[in-house]
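Can you keep this structure in mind? I'll have questions shortly.
A single protein chain has been omitted from the complex, and every remaining protein chain is retained in its original position.
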Amino acid sequence: MTEDNTATATVVGEGAPQLTTRLSLFRRMTELRVFEKRVYDIFLQGLVKGTTHLSLGQEAIAAGFGEAMRSDDWTFATYRGHAHTVSRGVPFAPIMAELMGRRGGLMAGKGGSMHLTSVEHGMMGSYAIVGAHIPIATGAAFSAKYRKSGQVSVCFFGDGTTNIGAFHEALNFAAVWKLPIVFVCENNLYMEYTAISAVTAVEHPAADRAGAYGLERIIVDGNDADAMYEIANKTLDRARVGGGPSLIEALTYRHAGHSRADPGKYRPDEEVAAWIAKDPIPNYRKRLLDAGVDESVLDRIEKEVAESVDIATELAKASPPPGEDLILKDLWSDGSSTWRN
Amino acid sequence: MTEDNTATATVVGEGAPQLTTRLSLFRRMTELRVFEKRVYDIFLQGLVKGTTHLSLGQEAIAAGFGEAMRSDDWTFATYRGHAHTVSRGVPFAPIMAELMGRRGGLMAGKGGSMHLTSVEHGMMGSYAIVGAHIPIATGAAFSAKYRKSGQVSVCFFGDGTTNIGAFHEALNFAAVWKLPIVFVCENNLYMEYTAISAVTAVEHPAADRAGAYGLERIIVDGNDADAMYEIANKTLDRARVGGGPSLIEALTYRHAGHSRADPGKYRPDEEVAAWIAKDPIPNYRKRLLDAGVDESVLDRIEKEVAESVDIATELAKASPPPGEDLILKDLWSDGSSTWRN
Amino acid sequence: MAELSLREAVARAIAQEMRRDPNVVFLGEDVAAAGGVFKTTTGLLEEFGPERVIDTPISEQAILGTIMGAAMTGLRPIAEIMYSDFFAVCWDLVVNQMAKTRYMTNGQVSLPLVMKTGNGGGLRFGAQHSQSIENWAMAVPGIKVVMPSTPVDLVGLFAASVRDDDPVLFLEQKALYTVKGDVPDGDVCFELGKAVVRRMGADAAVVTIGTMVPRALEAAEILAKEHGIDLTVIDLRSLIPLDTACILEHVVRTGRLFTVEENPRVVGWGAEVTSIVADECFFDLDAPLVRITTPYIPLPSAGELEDKTIPSVELIVETILKRMV
Partner (left out) sequence: MAELSLREAVARAIAQEMRRDPNVVFLGEDVAAAGGVFKTTTGLLEEFGPERVIDTPISEQAILGTIMGAAMTGLRPIAEIMYSDFFAVCWDLVVNQMAKTRYMTNGQVSLPLVMKTGNGGGLRFGAQHSQSIENWAMAVPGIKVVMPSTPVDLVGLFAASVRDDDPVLFLEQKALYTVKGDVPDGDVCFELGKAVVRRMGADAAVVTIGTMVPRALEAAEILAKEHGIDLTVIDLRSLIPLDTACILEHVVRTGRLFTVEENPRVVGWGAEVTSIVADECFFDLDAPLVRITTPYIPLPSAGELEDKTIPSVELIVETILKRMV
């Protein structure tokens, strides 16, 4: 266990992944970016009611894990779950339709933006109570271990989430039973509108607590897709071979506000500018070009993604409202919501 | 911050306290021991209904803090709260009467063994939901700081309590605002019937987590009254001068079972024997004799304590049942429990 | 006199109490610098400073524990729990600690504290951000439960809650934040446990609270105009204490009771009111006692679904029409 606050236990980005993998990472990040920008557009157009939380700027984390995970691994995410949902291969259209409250939505409009779930894709849910999914993801890992299935549970959450009780309970649980789980703290420096540093007793809200559960202290550049891919592989492998849980703190930044139309004005301009300069996508694009990738390859990926988001948007818009027949359905396993005879 | 697992940050027991203080510590421990043995006797006689949790073997912790605390400091304890209550100067008789469910009880029989409270003595309550009082004690510290009163909040809890969410939330809160509070984990190696080591990811359930809140790692011999007194002074002083919270892990052992008539059979015989040999009271007696205290002085203390416990027992037994008139009283501040007109 | 939205009335109310009493402090997530996620607490940090208006970590148990410990040692704290649904993560502090401590200690401990929160549905926030938790709190003796439906009530009832020596759960209906109304200048403070008759009518008593008050009133107008049915509409304003006398008076007078509530039916406060009536003025009743509620489901997120789930003006009109025969 490394507990020196100044060092980062995991040196990342050393061996670059294969080119095909890197192109896939680029495509994934592009998908997340284009998709969420579109979500923001249709939100401003009034097509998305309620709320929505974007991961713009944080794409490398979802992309790196999406690339590294086995198709039967599980993702548990928060209300800020679009990126993780897309990253597990869930098509754009039903996600977009869910945000718009349409029948064609991933949950037919019953769940909404904060609860994206596609069990078929291993996307085991987005949870809107801060911290609640950490013990639930731990339970999935328990099940994988019990059934010796080799599956790994991956649980994403924010920096602010490290201060809630459920985090603490679940981390200890997972560590005691050496469960196959990777906890990924996306430290974007802010909770809603308050800086994590203003309300946390340590500098690194996740990494500085790893020792409290006997875990390695891991800090990684969350804006570097190669680094994320590498740490994902390392921690997924560890979990799969019985090495138990990992807790990763990925440093990143959200470009937009917390939710909806929040302009994020509580953040200093220079800070925002510095992080925009660290935007994971243009930097990765440049890295690929530097590595000799032909620009036309990247252009084509961007074009393909843009087209498929366009198509999905139209599909979602064409989907009808959910229909009242759904209201009283599927509370119980018999499909009903009947609680009395 | 010392984070080396093998070292103990605080070296204790170096400068021995004054003789008068040491005699007072001896008297306090003797009071706790004699009182709780009596509680156990009357429990076996069927005079105490419900449950009861003894601190036999753990007396040095309550005694050390009781001696060091200012009379307007606050104690927050658990269901295992007899010792801390006595240690704040609450007389024996009303405590005993409360355990017996009598009108003369500290709360007239309405609270019971697990909720001993005497605001007048700074004994701000015993709480029976594991962990719940940690944030509450933090709130008292908040109030002391806000009112600049110089008071310190002292919160006692067990090893098992470190794995519940409320612990984590409160520690961070207290550390962020540098509140005047001392968290005292009485590590008696067991929860109810399960060893803490079986369900905790680190060896020292409190001390190994101090770093997660930016706090010093403190482990102390909880069976040594001098050491407890010293660390109590040190941490109370730190709190009083604005130095913020401390988290102490005091190593100790309960001689009896968890509660009621639990024989504690889940613990290996050798372990029990080894800890009985470390009994804080005979050892402290010996230490005082070695330091030149005349045995008659100690004998007299023991005799006085025994007499006052005898008197208290009779007083408590003589107290009548609480009377039905109390049932509907004191839910609200107007003295009633009226919720409708 | 100023015209305020219910949203603006919140900061007005808190400021009134903080000016009055230096022992009033206010804490919660994003309440200080950001002025609250619902923009209900704007300006308080600026006026009262960071010692009294405090941004906390996401630690609801610590927030409620803190106000409880502060209240028992001399302060009169206010905490915001952002959405009422989040009380589930800190429910122990409410039901096992705050609600029971005075009683268990035979009156030794006072807990003059207020928990304010955004409650109820209608904003398409989905099942975990739209619940009505008033009946959760009613189920546990020892917590007062207050829910204003107008800006002036918000100020007057909030002041009463802060000045009360017992723990109060103060429910701000998110769906009412934009409702406007006049609030007098100067000290505004009402009494808890007093219902208000918002409309007098001879045919039935409609008992309601919060977001359902304007809906019941609108339904009453439609029923009066289009169907000649003349309703009394009672705004309870607080559930604990409950103004049973007011309810019974108007049920006895009209012979009929309808309750209109946002709770998902089962063991909602409507059941309590109905049961009181069914016991205490049974022989004055002319007809079955009818509850109009959200059905027994979590709230769906899509607008179309949510609107058909929480009692609407249409549902109230329809149900009353059907049951008045």
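In this document, chain identifiers A, B and C correspond to the written order of the chains, with residue numbering beginning at 1 in each.
Criterion: a contact is a pair of C-beta atoms (placed from the backbone, for glycine too) under 8 Å apart; a residue touches a chain by one contact, two chains touch by 3 or more.
All figures in this text were calculated on a predicted structure; none of them were measured in a lab.
S.K.: Which displayed chains make contact with the chain that has been left out?
M.R.: Touch partners of the hidden chain, whole complex considered, are A, B, C.
S.K.: In the full complex, which of A:24, A:118, A:200 or A:313 touches the chain missing from this view?
M.R.: Within the whole complex, the residue contacting the unshown chain is A:118.
S.K.: Pick out which of A:25, A:63, A:86 or A:170 touches the chain that's been left out of the picture.
M.R.: A:170
S.K.: Using the touch definition up top, pick the residue from A:268, A:320 or A:335 that touches the left-out chain.
M.R.: The single option touching the absent chain is A:335.
S.K.: Of C:138, C:231, C:247 or C:310, which residue touches the hidden chain?
M.R.: Result: among the candidates, C:138 touches the missing chain.
S.K.: On chain B, where is the contact patch with the chain that was removed from view?
M.R.: 49-51, 101-102, 105, 109-115, 127-132, 160-161, 163-166, 191-194, 198-200, 266, 321-324, 326-328, 331, 337, 339
S.K.: Hey, which chain C residues sit against the chain that's not shown?
M.R.: That gives, for chain C, the contact residues 85-86, 88-89, 91-92, 94-96, 99-100, 103-104, 126-128, 135-136, 138-142, 240, 263-264, 266-272, 274-275, 277-280, 282-283, 285, 287-291, 296-298, 300-301.
S.K.: Determine and list the chain A residues touching the chain excluded from the picture.
M.R.: Touch set of chain A with respect to the missing chain: 74, 76, 106-108, 110-112, 115, 117-120, 124-125, 127, 129, 132-144, 146-147, 151, 153, 165-166, 169-170, 172-173, 176, 326, 329-333, 335, 337-341.
Heads up, the rule we're going with is that only the chains that are shown with their structure count from here on.
S.K.: From the C-alpha centre of chain A to that of chain B, how far is it in Å?
M.R.: Distance between chain centres: 45 Å.
S.K.: Quick one: report the Å distance separating chain B from chain C, using the average Cα coordinate of each chain.
M.R.: That gives a centre separation of 40 Å.
S.K.: On chain A, where are the residues touching two or more other chains?
M.R.: In chain A, residues 163-166, 199-200 touch at least two other chains, as defined above.
S.K.: Residues of chain C touching 2+ other chains?
M.R.: 56-57, 59-61
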